[in-house]
Structures are given as structure tokens and as C-alpha cells.
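Other chains of the complex are left out, but the ones given are in their true place.
Read from first to last, the chains carry the letters A, B and C; within each, the first residue is number 1.
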Amino acid sequence: MERTFVKDIRENDQVDGVFWVKEKSMPVSRTGAPYLRLRLADRTGEIEARVWDGAEAFADLFTRDDFIRIKAQATSYQDKIQLNIKSIKKAAEADVRLEDFLASSTRDPDEMLAELIAIGQGIENPFLKQLIMAFLENEEFTVRFKRAPGAKRLHHSFLGGLLEHTLSVVQLIEKLKGYYEGINHDLLLAGGVLHDVAKVYELSYERSFDYTDAGRLIGHIVMGVEMVDKEIAQIEGFPTELAMLMKHLLLSHHGQYEWGSPTRPMTLEAQMLHHLDDLDAKVNGIKEFMNKVEQGTRWTDYHRMFERFFYVGEGEEG
Amino acid sequence: MERTFVKDIRENDQVDGVFWVKEKSMPVSRTGAPYLRLRLADRTGEIEARVWDGAEAFADLFTRDDFIRIKAQATSYQDKIQLNIKSIKKAAEADVRLEDFLASSTRDPDEMLAELIAIGQGIENPFLKQLIMAFLENEEFTVRFKRAPGAKRLHHSFLGGLLEHTLSVVQLIEKLKGYYEGINHDLLLAGGVLHDVAKVYELSYERSFDYTDAGRLIGHIVMGVEMVDKEIAQIEGFPTELAMLMKHLLLSHHGQYEWGSPTRPMTLEAQMLHHLDDLDAKVNGIKEFMNKVEQGTRWTDYHRMFERFFYVGEGEEG
Amino acid sequence: MERTFVKDIRENDQVDGVFWVKEKSMPVSRTGAPYLRLRLADRTGEIEARVWDGAEAFADLFTRDDFIRIKAQATSYQDKIQLNIKSIKKAAEADVRLEDFLASSTRDPDEMLAELIAIGQGIENPFLKQLIMAFLENEEFTVRFKRAPGAKRLHHSFLGGLLEHTLSVVQLIEKLKGYYEGINHDLLLAGGVLHDVAKVYELSYERSFDYTDAGRLIGHIVMGVEMVDKEIAQIEGFPTELAMLMKHLLLSHHGQYEWGSPTRPMTLEAQMLHHLDDLDAKVNGIKEFMNKVEQGTRWTDYHRMFERFFYVGEGEEG
């Protein structure tokens, strides 16, 4: 059966489908009876829903953040569509298609991963190659890596975004191979592959994009160093200085203290990585923001993080 | 005759050569007689010099910032070498080799200009191509362009540095051609060629690198817009929007108000240009700074603008 | 016929008049039929409006930002007044009185312009006098100059505000004539006249106050330099240094990089202009903000740009 998306629900429709419970509460009605108030969502929007009969029994079946399967009728209340729910059950995991709830990369994750591995194969330094392959060929890791978003909100905030961004940074590094003298290309490339590696654990992306506990308390920069430490310990003879320089790349890639890096870039590779990561994140962040503009509008809204409007023009150039 | 450079002058040497007058004053000696106190310089260093006899007559022959030809004897005074000048005359222009006084690019300016023109030829938009050629094929401009430094101090601060940096930014743009969708490559490329064009007038580089009056009071960003305005006015039918976007590239290329840009980048091209300019300036600035380190030192001094030390290591990687 | 202003519309009123279309959309009603949803405005407020019958035909007659003449009935919906529109036609230009839609200066623009010209006549330096008169006696310019606001929001944000502010800065300069030694009064005065001259093109003020494309991408500071450049090119023998100092006044009048000036004031005149412009803008901005306070309130709301409340007191002193 075809899914009915939130944005397509009309007055009087009968709805039978799976939704994500974004908010759940049990207020007392004006007459003193408790009822169940939900905010349900999928990828296309959010909708209010109410259970008037049997509220307490249904309420025990699920918690906020669960996926539920409902039968309901769409009614109109104060000029807005609302769902009047008849029955609820918790959705079976097999019934939930994550893509119905979160935006996804337009590219195939397996293909992107294959490209990344192919570039990684070009690394000559055996320690660095072994290090990145310990990640890229570890299925437990790649399952998450193919799914994680690049950021909660600012850029690549869709399923597969982390991989898409990582691949892009690595491709930029490849394009500049040999351009500046004195760069250790292997090191820079490995840094490109691993710079955001801990975002697979920093962000949660089962229902919506948010931070995990460790994501907030430790942060992906330090979590990345821990992950790299663990793998390096498995590689016999990994040179101490190389390990230090590798970790420096991760630690300094945000470029400044104010942006959460505990050290500033102190090597050419670290400086390069910072610039290329920043370039890719910013350009994509702006493009995603521009894409939200309605047809015919020449300027985006004001972007609060970037502190400016962006010019879309007639759509020819941007 | 071989030039005697400042760094090679030894006690008792007879010196006969051309020097730049960095400082000039006429103090009264302890006994009440005026004498001429000079600080002379060439590319390799600076040296104190004195005229005890006939000071006033010699003093009238030149001013600070002139090049003078002197005959002198090197003496030792308080553990430092000093020149005791016997005669002075103002140097004929033909006698002054600018390369003796200022560091120069290691690359041939004519060759770099040719490369830049070749890339510029690839621009398809006829207005933009005509605009950049109005600069690159104007000999009055290119004479200065081939000589100007990229900055007073921070990066590419040598004769030919502006051209070297411009070419490098343009090459980076070429390398990323087609990488991001939605970029107007012609516009970005023309922006790369012209972004620092007014540095030929912002900086003075006849003796040392410093700002001109207009360089300080107007600044290269706005001077560049004025130069572009003037050329655009000569090109029939140059589209208004294109002119505006072109100038926006120049105005926003420093990326932030605090760095002297009166507008922030509001188009994808402007954002790209800012990143690539910044990347090239920073990487070269760091490399020039690293090169000043003595053999065997593992760290540079503290860099006050960048607010950090840089790691040179064993010299293998950086 | 007397205009019915938005703030005076009552339930059941029949409305026949010209309004500005602030928002326009064509949603689908709960039953699936498209209808026309408008937000109409004049100087006194905004009001929701709906077209239920013939929505699609009417929708083709105008776009957002147009002025339209409507016939409608006022109804009450959820405790708010809404217009139920029967017919729409695009308003003829002659039917639109801009003063009905935008706040205006309380002073007569022609009178203010005459005062400004009279002061300008007192400039002794022939080049500077010729320069400012090239603006003040150019009707194409003055038509806009008499109408433009001083800023989008912060101060003098009403029709004629730019002229009112310019005149005020110039009067302050006149009041301080001769007060500080070493000031070139002619230069400062000309700078006062021209400092915000490009706001006639930076802002749009046909319907509401907003930025133009060039206003955002280039900004009034640099646009002003371009306008001055163009006029100076027409004046034979205009001294180079004077032109440079004149442009420096425009470029530095915001006083700091963070406030959008690409150079800081480096001459006494530039420093003076910055202070007097700032004084006039701030004092008027605060007064306009204080005037919004209801009778009997002793403090204004929190002003986010100024980061403070203002004390109005009993109304005796402020």
C-alpha cells in the first residue's frame, strides 16, 4: 500500500500508516478528562493528533520517539488539519522505512564508499593505509558511516551526508595533489578520510538528527582521536610522530578555538585540511539553503549562522 | 664590478657601491658639531653609516628613501660594523638594480603572465574575457603587475609576488572547474584574475614594501572596484547584473567585515573565491615563515598574526 | 472619497480602496479547492484577505508587491477582522499615493533641499562646490533624494529621511565651523552632503523599505564612491589628493570595519564626520524608538541593536 505523507492529508481522509511520535502528552481537557495529545511527523511535515477515547490504554503502548501505526480520520479544527485517532499500535521495525522520515543523499552510499576506498588504496605509506582501511573495511563502522548525516543542520544534513562530505573533501585533496610543495599527501589524504569519522557516534539519526550524549559531552573531534588511538594501537610499528601528526589533523580541523578545535593548525597538512573541509561544508551549506527558496525569489532568507542573505538571482548562476 | 652586500662587509673593508637610505638624520655630536647619521640597506641587511666631514654639504644631495653611491671604510664600533663615509653622490637610475634591494619571485614574471593569459583565453563569456584582457594586455598595467608584491608582509611579499599569487588562485579555480554544480566558472575565473588587481597601486615597491597614500586611505578592495568600473565603462553592452556580481567578488573576497571587506560573500562564486584566495595566501604565508627557520630547529617562532607556532619537524614533511 | 485605513476597518464594513500586496499565495482549502490568500497593508497596519470565488482568474492579474484596488466585506474570523474580497484589479499608478503606504518626514522635502543647497553655496573650494552641486542640482538625483529613507529600520526610516539626516549632519558641521583648528571645513562639509548619497539606490522605497540587489551586493559606501568618481571625472582639474580625501570620507564614515567601513578614519575630517553622523543617527534612532512607547510607560522595550532599555520617565525630560 502506498504511504500517505503528512503533506498530502486532506479533511475527511481515512489515514492508516506509520508515523514518528515527535511529542506526546496527556493533558486534562476543559471538562477535566485526560486525553492524548500527539505531534506526529514524517519527512514531509508534522501534524497534530488526538485520542479522545481510551487515551490511557493507548498511551501505555509507546513513548515519545517511537514509531507507531495508527488508524485515524482527518478533521479540521481552527483552520488546521488534525488527526482523530481510532487505534494505535507500536510499529514493527520491519514496517519502518527510515527514508520516509529523514532526507537522504541523492547518491548511492555503496558507490560512494567504493570510490572512497579506491582513493584510499592510493596511499603509499603502509601505516596510514592500514589505518584508514581499519575503518573503511570494518562493516560495523561502514553500516553507520553510510547512513550518518554530515551535520545536524548546517550542511549535508541528510542520511548519507557524512559519507558524501568525506568523499568530497578527499576528492578535493586528490585534485590538489602535488600542487603545493612540502605537503605530505598521504597524511593529508588519511586526514581527509578520518577528520569527521566520529560523527557516526556524535549524531543520532534514527528518527531525526540530533546529538548523542557522547556527542555533546565529548564531541566528534575528541571521539575521533579516541577511535584513531584504538586502531593505531592495533598496528604494529606505527610511528609515534606520524600518530601525533594524524591526531593533530583531527584536533585542529575546525581551525580555531571558537569553533571547537582545541588546537590551531600547526602543520601545512592541518592548514590545508581545515581550508578544504571548510570550503566543502560552506559551499554545500549555502547550496542547501538556496534550494529552499521558492521559485522566482531572488534572495534567500537571512541565514543566522552565516549572518547574511544569499543572492539567488534569476536562477541562472546560482 | 661585483656588488658588496651588507651581510658581507668586514672590518677595514673599502666599500664602493649603491645603497638605499632607510634613515637619515643630522644630530649634534657630543661636542656640538653636526654630523650625518645614516642607516643604509640592501636586500641582505642594514648597516649604520656616519659622515663626519662635510656632513652638511653631502646632506643636501639626497633625501631619505633615495639610492646613493658611497665610498666608505668599514670600522668597528662597540662590537658592530659601521661605515665611515668619505663621499656620497645620488645614484643614477641606471645604476640601481631593484633585485639587489628587494626579494624576488623565483619564477619568471613573463612566463607567469603568459600562463595567466592562456587560462584567461578559456573564458567563454565575451564580456568577462574582454574585461580581464583589458588589464592583462595593457602594458602600462602589466609592467607594474609583474613587479608588485602580493602583500606587505604576510604572504608573497617579494617582487612578482602579486602575479605569482594571482596565477595560483586562478589555477586552483581551474582545478575545481565543474566540481560544484551551479558555479558560473567564467565569473569565478575573472574574479580570480582581478581580485587583487589594485595591489599594483596599493603598495609601493620601489625600495621597500609599504602602502601608498591611496593604499591606506582607499585600500586595494575599493581601488579594484574603481579600476574595474573604468574598464567596464569601455565595454559596450556589458550586462549590469554581471558588472554587479563581478564587483561583489572583489568587495567580498576577504570574507568578513573585520578583515576589511565591506560586504560578506553572498554568491557561491564569492564564497569560493574567498576560500581559494585564503587557502593560497595562508599556505604560502606559512611556508615563507617556515623557510626562515634555521636548519635543525623543529618549530618556527611564534607567528603573531596566526597566533601560533608551526611545526617544521625533521624537515621531511614540511 | 476618503481612504479607509487598515486600522479603522470594522466587522461588516464594505471596503473599496487601494492596498499593497505584502504576501500572496494560493493554498488548497481543507476540501481540496484552491483559494487566494493575501496579506494586504497600508501605512497603518496589515490585514488578512481571502478570495474564495474566481481565485484563479483574479490571481493572474497581479503579483506580490503590486498595489491593487479591491472591493470587499470585512468579516470576523477567530476574533480577528478579515477581508472577504469580491473583486480585484491592479491599481493605476495615478491612484497610488505613496504617503498612504509609507511613513513620511514631517518636513517639506523641497524646503530641506533648498536649505542644503544654501549651505553648500558657502563652500569656497570651487572643485568641491562643483562636485556637490552636480548632485544637488541634478533633478534625476534629487527626485530620489527627496524621497529616500535614511535607513531600513534603525533611524530616519521614513520617506524623506535621507534628506532630513543629511541636512542635519551638514547643519552640525556648520555649527562646529572653526571650532577645531586644522579642519578643512569645505572638505568636511562636502563629505557631510555626500556621505550617504548612494542610499538613494541602496534602498528600495516604493512599497516598503528594503535593500536593492546592489544595496546588498555592493553597499551604499562603495556605491557612493562610484557615484563620486563619475562626477569627479566630469570636473576638469579636480586635484587627485582632494579626490582621494573626499572618497576616504565616504569609505570611513562608519568608523570601524565591523560596521562595514573598509577603512578607518585617518584624517581629522573623517573622524569628525564619523562622530557627527553617528550622533545624529543615534539620537534620532532613540527618539523614534521612544516615540513608540505608549502614554504612561516609563521605559521603552529592550532595543536589540542598542542592547538596552531607554528611560522615558514622566515624559518631561525625554
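Criterion: a residue touches a chain if its C-beta (ideal position, glycine included) is under 8 Å from a C-beta of that chain, and two chains touch if they have at least 3 such contacts.
Since we're looking at a predicted model, the values are computed, not measured.
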Assembly size in copies, with 3 chains present: 6
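In this section, only the chains that are shown with their structure count from here on.
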Chain-level touch network, classified as line, ring, star, complete or other: complete
Same-residue or different-residue interface between subunit A and subunit C, half as cut-off: different
Subunit A-subunit C separation of Cα centroids, rounded to whole Å: 43
Per-residue overlap in subunit A, given as positions that touch at least 2 other chains: 309, 311
Touching residues on subunit B, where the partner in the complex is subunit C: 213-214, 216-219, 221-222, 225-226, 229, 241, 244-245, 247-248, 251, 257-263, 266-267
Contacting residues of subunit B [partner subunit A, same complex]: 171-172, 175-176, 179-182, 184, 187, 241, 245, 264-269, 271-272, 275-276, 278-279, 282-283, 286-287, 290, 306-311, 313, 317-318
Interfacial residue positions of subunit C with respect to subunit A in the complex: 28, 30-32, 78, 213, 216-217
